[in-house]
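The next block holds one structure in the form of structure tokens; read it before the comments.
Every protein chain but one is kept in place in this view of the complex.
And then chain A:
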Amino acid sequence: MLKSKLQKKILLMVTSLILFLMTLMLIVFVITDYLNLLDRSHTVGLQTAKMLSYMDTVKDGLEEKGDVEKAGDLEAVIERYSNQVDATFIVVQDKAGHILASPDDSQIGKVIPFEDGYKAIVFGANYSMLSSEIIGPSVSSKAPIYNEEENQIIGVVTVGYLISDLRENVHNRVEKLIYISLLILALGIYISFRLAKSIRKDTFGLEPEQIANFYMERRAILASIDEGIIAVNQSGKITLINTAARSILGIRTNRKGDDIETIFPNLPSVAELNGSVTQSFEMVYSAKRLVVSGMPLQLEGVQKGALITFRDTTEMVEVVNTLYEVRKYSDDLRAQTHEFTNKLYLISGLLQLGKYEEAVRTIQTEINVSDNTNQFILENIKDAHVQAILFGKLGKASEMKVGFEIDDNSSLGSLPKWLGTGALTVILGNLIDNALEVTANHSEGHVSFFALDFGEDVIFELSDNGHGIQTDQIDTLFQKGYSTKSKTGRGFGLANVQQAVRSLGGTIQVSSTEEGTIISVYIPKHAEHEEREVK
């Protein structure tokens, strides 16, 4: 009948607690009540006995035993007081032990020797004791009766409360208490049902074991996930942070209870993460490129906090960038092929028209141009990677109808191995592409490339005659997302350049006028970069 273990548990606990407390209370009550009653019987009995012993009716009844009228008076008085103080019996004995008055008529006239009444009859003592001398075990209070004239003891009055009567009194009261207790017990059971229900509501109807399982699972999941996960409460305090999050962020301590601001200063506040929409954005955390998602935690429409997940995308971005470059080269080569095909059509046309001289001149010009540039590149730029990049870009420039020339003073030997292809591709590819793109719309678009490695540094310089860059934009030029091109997914080019340059320990200089822009890159030849820490 009980659906859940939790209910059973709570019911058992509450019931046993109530039962225990009630039993304890009842025991204490019974004991104190009984003791009180005994005490009261002693006190009231003794008072009554003393009072009766002074009464003339009692004295007369004892002194004039033969007088029927006096005996009747005595009976009446005894009965009245007996009722008033709830005594079980009041017995009057004369000095010889004859019973003169007793609620039990059959006792009247009998002799009961003074055993428990000894102190009263001999020493005139007033006292109360437990005695079963007269009518069963009782609290008996005794007082001596003196006669008026000679001050002799003439009898003893005994006021008694039967122990069994006292017990019955207690018993009756306990019975009532037991009914009340049962009512309380029923109430307790009802409340425990409600409590269990309420707890189950709070725990989505899960049993404690299930919750424990969920918790274990959650810990295992959190530990096994590569994504960083941080949960925050309404006030933005961290309530949970998994191992991956700590290792990505390079945090050693737990950080639980800290403000999320101390880790992600630029995060939109928890309140802003409203609605059930997941918001993603990219950000940099100590040189790491993170993709961060924020998701609000809601319970029945009330914001309870937020869950922030993030991935370290540094490596992935590099891969994507490289892929992007490679695709561009293939595009560039296609352009070159296309360009060449056009020229071949031209030559073929000239030959068919019989204009052999024209054809030969065209071929020679073409050879010259490529030979001159190619020759120059092959002679002065010794590094194979840079050569490859330049050849590719030459084709692209030619297709874009932009003049692309290599400065005559350029001179570049083989570059050290640690200046990897990736970095060079990123730096030169992006810079040249940017230059080509800004000058593409110019009627006389012109881009010049210069490279030199005479001194300590390798210097690359790119100048264009584009529209230049606004001074206030130079600062933001290398930030991620900066782009003059309005397409999405862009805006990482120059940022990547700066990242690559910095990682090689180099610097970038930008000077821009209305006539154009010159971007210079200085990369130290020696492998100091290894000691330099990237800011």
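Convention: a residue touches a chain if its C-beta (ideal position, glycine included) is under 8 Å from a C-beta of that chain, and two chains touch if they have at least 3 such contacts; residues count from 1.
Convention: contacts and distances are computed from a predicted model.
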Check: Unshown chain, UniProt name, "LolA family outer membrane lipoprotein-sorting protein", "Tripartite tricarboxylate transporter substrate binding protein", "Gas vesicle protein" or "KipI family sensor histidine kinase inhibitor"?
Finding: "Tripartite tricarboxylate transporter substrate binding protein"
Note to self: Looking at the full complex, which residue from A:6, A:22, A:46 or A:436 touches the chain that isn't shown here?
What the structure shows: A:46
Next item on the list: Please pick, from A:76, A:96 or A:130, the residue that touches the omitted chain in the full complex.
Entry: A:96
Checklist line | Touching residue (missing chain; options A:121, A:260, A:292 or A:447) | finding: A:121
Item checked: Residue among A:113, A:208, A:265 or A:349 touching the omitted chain -> A:113
Item checked: Contact partner of the left-out chain, one of A:152, A:198 or A:280 -> A:152
Checklist line | Residues in chain A touching the chain absent from view | finding: 46, 95-97, 113-119, 121-128, 144, 146, 150-153
